[in-house]
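Here's a structure for you.
All protein chains but one are shown in place.
Take a look at chain A:
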Amino acid sequence: MSGDINRQLSHMSEASSVGSDGNSSEEMDEDIDHSYYEDTSDDLGLDCPSKTDDPEYFEYEPLQLIDAEKMLNEEIEALCTKLKVNPSMAKMLLLRHNWNKEEIIDNYQRNPTEYLIESHLASRHRHDNLMGHRPLCSVCCVEYSKDRFMGVACGHLFCRDCWDMHFQIQIQDGITTGIECMAKECPVLVTEDFVCEILSHPKLRDKYSKFSFNDLIKSHPNLRFCPGVDCSVIIKAKEPKAKKVECQSCKATFCFKCGIAYHAPTECDVIKRWLTKCEDDSETANYISAHTKDCPKCHVCIEKNGGCNHMQCPECKYDFCWMCLGDWKSHGSEYYECSRYKENPNIANESVHVQAREALKKYLFYYERWENHAKSLQLEETTTAKITTRTQEKVMNNQGTWIDWQYLLRAAGLLKKCRYTLQYTYPYAYYMEKGPRKILFEYQQAQLEAEVENLSWKVERAEITDRGVLENQMDVAEKRRLTLLKEFLDVQVL
């Protein structure tokens, strides 16, 4: 089937004649925008995506823990000087108001008392809950001399031991910057200096500073922890946008805004809804979208073993589309419609039962395509691995140099990138309102899908495909991807 790369690789001699033509292929490179290969050509310094051309352009830098700490401390200090408050207070204000310094300074200078009350750092009334010479601590019910009693801005006083216990329990539960006064319904927050003065347990002190640092980072709109496993890098971005970040240290890629796998052109809240929906409904969907299908012409059972959706039946050589089982020829032109869901036009007049079935049908349509592209991506990973092995063999056998064969890996990398975006167009389309925007989106999606499948077909047959033809196909596929993203990614309201 389409994934049978081994068979194609036996045509090695044919393919090598393309690559050995060193000079002409060097020239070919000139025609291609190098920014397309940013995933694979880092070491060559070829990627220089420009702000205006690339809808996915995003400025960010990785920080080590210590640098992030330094940066935050500088911001805290600046606020201390400006407002003449202590660092614990400044830290709390920044954390509570997402590091919006201008707004904090503005509000504080307008009415400091009111602003501190609003920020849960002061209380309207100064409470005094102590009575007599040897007052009773209302938490432990033990009497102490007055100097054992302590409290924060609200004036509620409790004995030192009770505060200590309170902090221990809260920190064990992972609460640090959110620790409140012990009094009933008192929202006043306990600041760091007070906790550090009282907390007796050295291990919990470390925990407190670690957790509160995490809270500081999480509250900062321009900083994100890398979600990579055991990765301690913090990403700093100029603006908090839903754009792609790749951690240089652990290679994790994610959306800066929401932290999950990058999902352009779909928005953060939409992809979350989609993923939850898939989790709930996927059993049915899995059942319906099985791994095998019958050839629409000769009905032989076919298992998909490659990423490409342009299938050719091994028995009758019929070319068809894996998704819609239609003739592949009709997919080549503008009439490519396999990615478009055709809704029942009369749906409003149907019964609830029929409407529910229609809703399931619509979901399954998009889910099947989403899932299918995810599977294709996995299968194409195998293709990439095979290409790497074959390239090494060729270089060892003196059939061209390592550089001569890099275009194959670039093609595989670009295919991955395009198919990834294509996969994430389906949740976007599912939640789109009917109308001209949807028609345009589906048109561009179909265009992208057609070119991705063409590219996949050629990548799987890379060694018998002319290099020029392949690179041309890469160019076309990436252009389709960028066209779609330009139209639909940048219109997001951030």
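Keep this in mind: contacts are C-beta pairs under 8 Å (C-beta built on N, C-alpha and C of every residue); 3 or more make two chains touch, one makes a residue touch a chain; residues count from 1.
We take it that contacts and distances are computed from a predicted model.
K.L.:
Have a look at "Acyl-CoA N-acyltransferase", "Ubiquitin-conjugating enzyme E2 N-like isoform X1", "RNA polymerase II core subunit" or "Anaphase-promoting complex subunit 2" and point out the UniProt protein name belonging to the hidden chain.
P.N.:
Per the UniProt record, that chain is "Ubiquitin-conjugating enzyme E2 N-like isoform X1".
K.L.:
Touching the absent chain in the whole complex: find that residue among A:Val139, A:Cys268 or A:Met432.
P.N.:
Reading the full complex, the residue touching the unseen chain is A:Val139.
K.L.:
Out of A:Lys91, A:His166 or A:Arg480, point to the residue that touches the absent chain in the complete complex.
P.N.:
A:His166
K.L.:
Consider the whole complex, including the chain that is not shown, and state which of A:Arg110, A:His133 or A:Lys184 touches that chain.
P.N.:
Among A:Arg110, A:His133 or A:Lys184, only A:Lys184 touches the chain that is not shown.
K.L.:
Counting contacts across the full complex, list the positions on chain A that touch the omitted chain.
P.N.:
138-142, 158, 162, 165-166, 168-170, 180, 182-186
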